[in-house]
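One protein chain is absent from this view; the other protein chains keep their places.
By letter and in written order, the chains are A, B and C; residue numbering begins at 1 in each of them.
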Amino acid sequence: MARALINIPPKAKRGEIITIRTLISHHMETGFRYTTTGTQIPRDIITTFVATYNGEEIFRADLFPAIAANPFITFTTVATESGTIALSWSGDNGFAATEQVQITVE
Amino acid sequence: MRRAVLFAAMLAVIGSLARASDLPPDKQRSSYQDMAPATRAMQDADTDNPAMLWVLDGEALWQTKAGNAGRACADCHGDAKQSMRGTAARHPAFDEKLNAPVNLEGRINICRTEQQQTAPLPYESKELLALSAYVALQSRGLPIESRDPRLEPAISAGRAEFMRRQGQLNLGCVHCHDQRFGEKLAGSTIPQGHPNGYPIYRLEWQTLGSLQRRLRNCLTGMRADNYPLGSPELVALETYLMRRARGMTVESPAVRP
Amino acid sequence: MTLTCKHDEIGAPKASRRDALRLIGAAAVGSTFATLRIQPLSASPAEMRTALERITDGKPVTAGRVKLEIPPLVENGNTVPITVTVESAMTAADHVRAIHVVTEKNPQPNVISCRLGPRAGRAMVSTRCRLSDTQNVIALAEMSDGSFWSDSVSVIITLGACLEDLI
Partner (left out) sequence: MRLSVIPLVTLILSAAPTAMAQDALRPYTIDGDAISTSLTGEDGDPARGREIVANRLVGLCVLCHSGPFPEAPLQGTLAPDLKGAGTRWSIGQLRLRMVDSSRVMPDTIMPAYYRIDHLVRVAPAFRGKPVLTAAQIEDVVAFLATLKE
């Protein structure tokens, strides 16, 4: 179960630059660690984050093991029109999570 | 009845006077005040605080029916925003049946075994952290209380534990957290060690953790034999720490380095 | 402001609780990569250069236009807030195409690579990263004209003094 915290203003003026803040629960196991008995712990991270605005990609990030657990990503976009901002995370072991937030642009 | 209350209040006053030499309330300092601005910012905004991911889980668990009784927390307690307001600020609280103080995690587990009729949640499990974070959030901004005179024996026991030297390094909690807070232990500023933000999202852990987990960190650092999670010794230490922190503002779920 | 939450099933096999606690213990020795002391593994500045060259394809990088914000003294290397901003008009003709962050001493130099464009309005990205040691961190911006700009910050990592026992 992955939980996400997303902060997007529900309303914005056309042309306004809005900040999108995201936080998702994930342990981001680096793959560089070993248990005390010497067994390597396999990598298990989120590798990709994509944001779309009414279907068009507005931001994308490749994440590496150096991203802290419970990844936090903040970026900006211009509020162009009312609609849906979709955020999706994908990664190792088939991890996939998607969130959609509606925005009203006046 | 009124006399009993008065007597209890007197006991509490006497208790606090007797301990005036420990850490005077006017010297109390939350480690929030010593945190870097970036770490404070993480705690200040709920959408930046990773602990809120656990709160969301806790909020869902609060509504989830469990156990043979098929009851959710909400079935008895209703809206946690009202019913749980102040609960974390006065735990550990005295439990009459057990004749001992019970911390917030213990209280949740008593509800699970007695009311929901299901297994208690293990310490540091995602579920117990989630529920305790959700309940503790309802006390955010309230002052820590420690008034119940029945807690005095545990407070004394916890205080003794706090004061005594132990472990291979032969240190007591008191040496760092009462006598040397603000100094640097290696690169880290020594905090006063208050329980006002638990469960905390600790940057070092990269996860949420309980006060008992944190206490065990210190005991390990002292190279002392550790107390098991949930042990009466750790609950007594928690009870003393709450007395020592009385009046301080609950920050739960806080972010700490 | 909206606050949304959702459940999603992770396909990943769950590590056992004991494993998880071992990790916690290992991490608490000082930093995320503390167990690397046992199995030495870290990127060298040369590996960082290679990572940078892979990003720039050998094109020159100029210091400037990029601002990398990291607290100079970090309280714990396991969760380090970083923000990168780039001076740019962010128009169709002149904008930032990508922002990358790389480190000198982490076991793998790359931290994050972001692709953006004029729709971002501003060239700004924030995240939280892990830094295994006191080291230099470099932010790199790729402009729409193909030029590369950078900023570098030296970060001191405080190590926890008290260790965590395993349960």
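Here is the rule we go by: a contact is a pair of C-beta atoms (placed from the backbone, for glycine too) under 8 Å apart; a residue touches a chain by one contact, two chains touch by 3 or more.
On a predicted model such as this, the values are computed, not experimentally measured, just so you know.
*Asks:* Need a quick check: the contact residues on chain C for the chain that isn't drawn.
*Replies:* 18, 25-26, 28-29, 34, 37-38, 134, 156, 158-159, 161, 163-167
*Asks:* Please identify, in ascending order, the residues of chain B that touch the omitted chain?
*Replies:* 164-171, 175-176, 180, 183-187, 190, 220, 223-226
As a convention for this text, only the chains that are shown with their structure count from here on.
*Asks:* Does the chain-touch network form a line, ring, star, complete graph or other?
*Replies:* Chain contacts: complete, every pair touches.
*Asks:* Using the touch rule from the top, work out which pair, B-C or A-B, shares more C-beta pairs.
*Replies:* B-C is joined by more C-beta pairs in contact.
*Asks:* Taking each chain's centre as the mean of its CA atoms, how far is chain A from chain B in angstrom?
*Replies:* Taking the mean C-alpha position of each chain, the two centres sit 32 Å apart.
*Asks:* Residues of chain C that touch two or more other chains: which are they?
*Replies:* As it turns out, chain C has residues touching two or more other chains at 1, 3, 5, 7, 27, 32, 78-79.
*Asks:* Check each residue of chain B and list the ones that touch at least two other chains.
*Replies:* As it turns out, chain B has residues touching two or more other chains at 46-47, 56, 206-207.
*Asks:* Touching chain A in the complex: which residues of chain B?
*Replies:* Touching chain A: residues 46-48, 50, 52-53, 56-57, 206-207 of chain B.
*Asks:* With touch defined as at the start, can you tell me which chain C residues reach chain B in the complex?
*Replies:* Per the stated touch rule, the residues are 1, 3, 5, 7, 17, 24, 27-28, 32, 71, 73-76, 78-79, 81, 156, 158-165, 167.
*Asks:* Of all residues in chain B, which touch chain C in the complex?
*Replies:* Touch list, chain B to chain C: 35-39, 41-42, 46-47, 56, 60, 122, 124-125, 185-188, 203-207, 213, 216-221, 226, 229, 257.
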